[in-house]
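This report concerns only the one structure given below.
What you see is the complex with one protein chain gone and the rest in place.
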Amino acid sequence: MRGRTARRLVGSAMTGVTYGAAALAILPLAAILGMLILKGAGSVDWNFFTKSAVPVGEPGGGFAHAIVGTLIIVGLACAVGVPIGVATGIFLAEFGGGRFGFTIRFVADVLNGVPSIVIGIFAWTWLVKPMGHFSALAGGCALAVILVPILARTTEEMVRLVPNSLREAALALGYPRWRTSLQVVARTAGAGIVTGCLVAVARVAGETAPLLFTALGNEFFSTRLLGPMAALPLQVYVYAVGPYDEWHRQAWAGALVLIVLVLALSLVARAVVRAKRQHA
Amino acid sequence: MTDIPATVLEPEAGPQPTAEERWRALKTVSPGDVVYRTVLTVFALLLPLVLVTIALELGVNAWPAVSKFGFGFLTHSTWDPVRGEFGALPLIVGTLYSSLVALVIAVPLALACAIFLTEFAPRWLRAPVATLIELLAAVPSVIYGLWGIFVLIPLLRDHFWPVARHALSWLPIFSGVFYGPSVLAGGVILSIMVLPYIAAVSREVLLAVPPSQREAGLALGATRWETVWTVILPYGRAGIIGAVILGLGRALGETMAVTMVIGNRHEVSASLLQPGYTIAAAIANEFSEAVSDMHLSALFLVGAVLFLITIVVNAVARVLVWRVARGSAVGSTAI
Partner (left out) sequence: MTPPPTQPVPAPADAPQATVPRLATDALTAWYGTSSGVRDVTLAFRENTVTALIGPSGCGKSTLLRSLNRMHELVPGTRVTGRVLLDGYDIYEPGINPIQVRRRIGMVFQRPTPFPTMSIAENVAAGLAVGPRLSRADRAGIVEQALKRAALWDEVKDRLRESPLNLSGGQQQRLCVARTVAPEPEVILLDEPTASLDPSGAAHIEELVQELKREFTVVIVTHNLQQAGRVSDLTAFFYLGELVEVGPTTRIFTAPLKPQTEAYITGRFG
């Protein structure tokens, strides 16, 4: 039997260790954000948002093509993925009690764990290969496959937060189930569902791997959905692994814009979810 | 009989529908409900459909490589697209090795974070710290890669290794010359990336431990740490293992950051200091530039291997985590 003091000491030491671990875990976030601001902020100027890439050696040039490309590709992903994800989420919350619902839930979670590079291969075989060329559309679809399971699960959680009493009140008024579900339950969960979309968008907006052989990337400004298109994370990747200092400088700037976009979306979403959960 | 007050029903003016007619009017069908449920079900069915399609696509396209190389594909280490010879051993070893390094670093830290957030941190500190840790999960992979190239690798090469060399270089896993891009760099980057997942899911698991367990430990005179170590962690063990496996799944499939720092060389080496390669990185680098059909098929095959591993890993993790936090969407999102 160890003495009481010794036990206390171990306890205090381990408490200290957990404090240290938490600090150590947050350190990279601080280091990354600090570095992005340090190295990137200087290059985020007017040109950065208005000009597209220029050949190496020429001054100027920016990320306009990549920013617009990301907006278009993520927009496509939402157009394809949001209806599927929201519908699946509502299905899981409203009818997902049985074995079938359990299976869908399980598949959603497993699909969420499939590496994004594999999703890229999937989109390549289904869209790029048959069409014969890389396209923003294929990139959008690849991101949609990543978006759907995330959105389905957050939507499910948000719809579940709607009290059953509201559902019963609508049914007691003679509402059919579908109107109850859409006009009362889903509408009440509306803010939460929008939040789920933000979370999912934040997640896919930073994805690079599934775009490598779908949207491919593009040095020029393009809005053609059926042609290769630039994207912010792709451009950051290309510039980061490239050999030129000018590219590296721009990669940091691009990364800064990307992370501001992603973290802003995540933080807004988190704030709404917090409020929702406390309200329910 | 007299208990019931007699009620007089006044016949209303005009041709009112009779009770029977009004009753018949109740016999309607609401096709909307059937349509609604069917539509939702069809949408929901898309998920398993996609999963199965991915599996089939990988299988069909990988078949030429399977029939040519057979089982040897997994055990050979030559990867020569020009001569059409493919062995995936370096990729598989590199994938597992870098993920292992990541877990060795991340698991103790993540667990300590989860314990900190549920047991030791002052209440006002819990939410902000949890938010910061989870924001780590929201940072895009490519940004980790960028940071890895320009910050982490120089740090390891110029500051960590010169100091650590004297203490560690006798170990086989630290042999050879250290240039920077390496399994070590890949593992460290991965550990930063999977830590928030493991911490977040472990935290949910620990939160799901009933307060009665905690109180029972404290009532027996155990210190808070002893309660954590002897009561709470064992109670949540299945869920914590699930969390770790979930982190493993993330690490195995992570692409961009690893590609950018691991060195991308088809070689098997025991040394963490040497460059390596992972399945995801090889696909990222070679897929759109595959020189032959067999090259492409070999990439599909490694993709299939990765897919299979992550499916199994995720399924196991889900089952373990679900057992603790029943059915909730724990860890399925980055929030």
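Assorted remarks:
First chain written, first letter: the chains are A and B, and each begins at residue 1.
As a convention for this text, contacts are C-beta pairs under 8 Å (C-beta built on N, C-alpha and C of every residue); 3 or more make two chains touch, one makes a residue touch a chain.
Just so it is clear, the structure is predicted and the values come from calculations on it, not from any experiment.
The omitted chain makes contact with just one of the residues A:Ala170, A:Leu211 or A:Ile259: A:Ala170. Only one of A:Gly20, A:Gly34 or A:Gly97 touches the chain withheld from this view, namely A:Gly97.
Contact with the omitted chain, checked across B:Arg22, B:Arg165 or B:Arg323, is made by B:Arg22. Residues touching the missing chain, restricted to chain B, are 1-9, 18-20, 22-23, 25-30 (touch as defined at the top).
Those residues of chain A that touch the chain absent from the view are 97, 163, 165-166, 168-176, 179, 183-184, 187-188, 190.
Convention: only the chains that are shown with their structure count from here on.
Centre-to-centre, using mean CA coordinates, chain A is 14 Å away from chain B. For chain A in complex with chain B, the residues that touch the partner chain are 7-8, 10-11, 14-15, 17-22, 24-26, 28-29, 31-32, 35-36, 39, 83-84, 87-88, 90-92, 94-95, 103-122, 124-126, 134, 145, 148-150, 152-154, 156-157, 176-179, 181-182, 199, 202-203, 205-209, 212-213, 216, 233, 236-237, 240-241, 248, 251-252, 255, 258-259, 262-263, 266-267, 269-270, 273.
Contact residues on chain B toward chain A in their complex (touch as defined above): 30, 32-33, 35-37, 39-41, 43-48, 50-51, 53-54, 57-58, 61, 108-110, 112-113, 115-117, 119-121, 129, 131-136, 138-147, 149-151, 192, 195-196, 199, 223-226, 228-229, 246, 249-250, 252-256, 260, 280, 283-284, 287-288, 300, 303, 306-307, 310-311, 313-315, 317-318, 327-329, 332-335.
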